[in-house]
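First, the structure itself, so that you have it in front of you.
Note that one protein chain is taken out, while the other chains of the complex remain in position.
Each chain gets a letter, A and B, in the order it is written, and its residues are counted from 1.
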């Protein structure tokens, strides 16, 4: 198993947990949990694989990803009530999923020797699209657009760091670890300490 | 025309009718009806064909699917006012569309000799994604996530039955008929008699 495959598995697992937590907030049944978990878990990587026109979408090539995501959903269905704050857990798990998925997406695009812009975008898309689908389908405000928080910025920064490090000769595995660390560090700082970029607010919309 | 092609046509027609009914609830014009009908009718199968990386998406290979969906939209535009309860008709038509589309998706994936997990998922995706796009675009709560009803469970059960029946040697056409019957039977039971799985409700979200 290559390092990028491992990253894909890890991203699937953690995103599946966030999907199941969102399903618990929407009070779905156990199959609904599995459905949202799978959508969240493989959504970003599916967009990546389709856009990059890979031979096979990663979870069609290896259906264990789906079984992992569905298994995670079942565990959350029976244990989510044990958690003090599901929303807090959701946000923190999502930060790990983001970091790992950005690395996975960046790694796949780097391995295909795509130009830097595309590598960065594939990292961003893999990291954000699964969570975006999760939130849009369930009707929550997408985390990626939450005002006054760093989110897509973390994804972009991590992917840029990986591309830069790799172009300076760092081994690709190390570059991806660095990517995940930068991405997660920024996101964690934003959640814990309110780090953010200035938002556009000269004037709110009139309607 | 193969049996799976026939199923694709039938699913397109019935999903198109549901799309037009949703458009009537949103009070769109006749081209808006056709747009939502086409999106609903081919959305699920398009996701299936892209993910399976088929040579051509089914309605690009045969544009009659689009003409059928647009024609259905026109008929609904001029006749929907004759119906006592459009919502009730919508929900029942959607149940038939779900059953037929799950069979069509399952059939395509079985014909490509995909592993069982992928076959089941393709059945679920073909059955649910068109309706999901319809509801998300128009801003209604997705039927697939309606609390306390069986929906995606019906899709999964039908697809699993088809895979099992086929692995026990049943001819694939019969397995697909069985799939549609199980899927529709469960969905109809849920609509008519309130069949459902226990939902997660130990605690609603705090915010």
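Here is the rule we use: contacts are C-beta pairs under 8 Å (C-beta built on N, C-alpha and C of every residue); 3 or more make two chains touch, one makes a residue touch a chain.
If you're wondering where the values come from, they're calculated on a predicted model, not measured in any experiment.
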Thinking of the whole complex, not just what is shown, which of B:23, B:102 or B:145 touches the missing chain?
B:23
Given the contact definition stated above, which residue among A:10, A:144, A:162 or A:182 touches the chain not shown here?
A:144
Hidden partner sits against chain B at residues 23-33, 35, 38, 46, 50, 55-57, 60, 63, 66-67, 77, 80-81, 85-87, 136-139
Considering the whole complex rather than only what is displayed, give the residues of chain A touching the chain that is not shown.
50-53, 114-115, 117-118, 121, 124, 128, 132, 136, 141-142, 144-145, 147-148, 150, 152-153, 156, 196-207
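Note that in this section only the chains that are shown with their structure count from here on.
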Computed distance of Cα centres, chain B from chain A, in Å:
28
